[in-house]
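Here's the structure, in structure tokens; my notes come after.
Heads up, one of the protein chains got dropped from this complex, but the rest are sitting where they should.
Right after this comes subunit A.
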Amino acid sequence: MKQPSAFVDRMLYILLVPAMFVSLYLIFIWSPIEKQMGASQKIFYFHVSTAWVAFLAFFVVGYYCVLMLKRPTEDRFIKAGISAEIGVVFTTITLLTGMIWGKSAWNTWWTWEPRLVTVLILLFIYIAYLFVRKMEGTWEKIAKLSAVFGIIGCINVPIVFMAIRWWNTKLHPVVFGEGKNQSGGGVEPDMLVTLLFCIGTITLLYLFMMRKGIEIEKMRLTVRKAKSRVIEKLAS
């Protein structure tokens, strides 16, 4: 009989592959071309989706880090680490696609605007978090120290989201909800369908990567334990 986790992985894979193709169809063929920006506007769908998944990933890190401060376990440590890694990958994608968007819309690769700066800080916090996890020392000490970094990063997530609302930037549009002197809800219904579908697809990709990553890290744990048993046996 197949294991339930293998079944879930298979189901995720079966859902993910067609969802990815449908997303690409919706982006490049089905959704209309925006009048002002032209085809470059289509960057928006994956840009927003990857940003959403990065936020989700860092919330997951924050959740496991809080639990780890209470009681560190190897399972929590692994889940927080993998989620942080995926978060870093997706934040990098968000930043790079944002830069390309900026070049096509504002004619500049980078500007010291609140949203961009807060995202960059978020990325640095999680890179630091991943480095802290690799430090030498007792496992429990590292788990607790890295948990502090994870929680600081998680606190930064709502700041990133609210940055364009609090500091009233003119460059980054508020798409959902109201901002100072800016009205939200500026997405056409066809574009909104594409965007929501892409968010769903990238979330599935996150779940798939998360499960694969956890499986690999648990395998690493098994190998490490087996190695230490071999060393003990050889020493005796």
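Points worth noting:
Here is the rule we use: a contact is a pair of C-beta atoms (placed from the backbone, for glycine too) under 8 Å apart; a residue touches a chain by one contact, two chains touch by 3 or more; residues count from 1.
In this section, contacts and distances are computed from a predicted model.
The unshown chain of the complex is recorded in UniProt as "CcmD family protein", chosen from "Oxaloacetate decarboxylase beta subunit", "CcmD family protein", "Large ribosomal subunit protein bL17" or "Ammonium transporter". Mapped onto subunit A, the footprint of the missing chain covers residues 38-40, 42-43, 46-47, 50, 85-86, 89, 92-93, 96-97, 100-101, 103-104, 205, 209, 212-213, 215-216, 219-220, 222-223, 226-227, 230.
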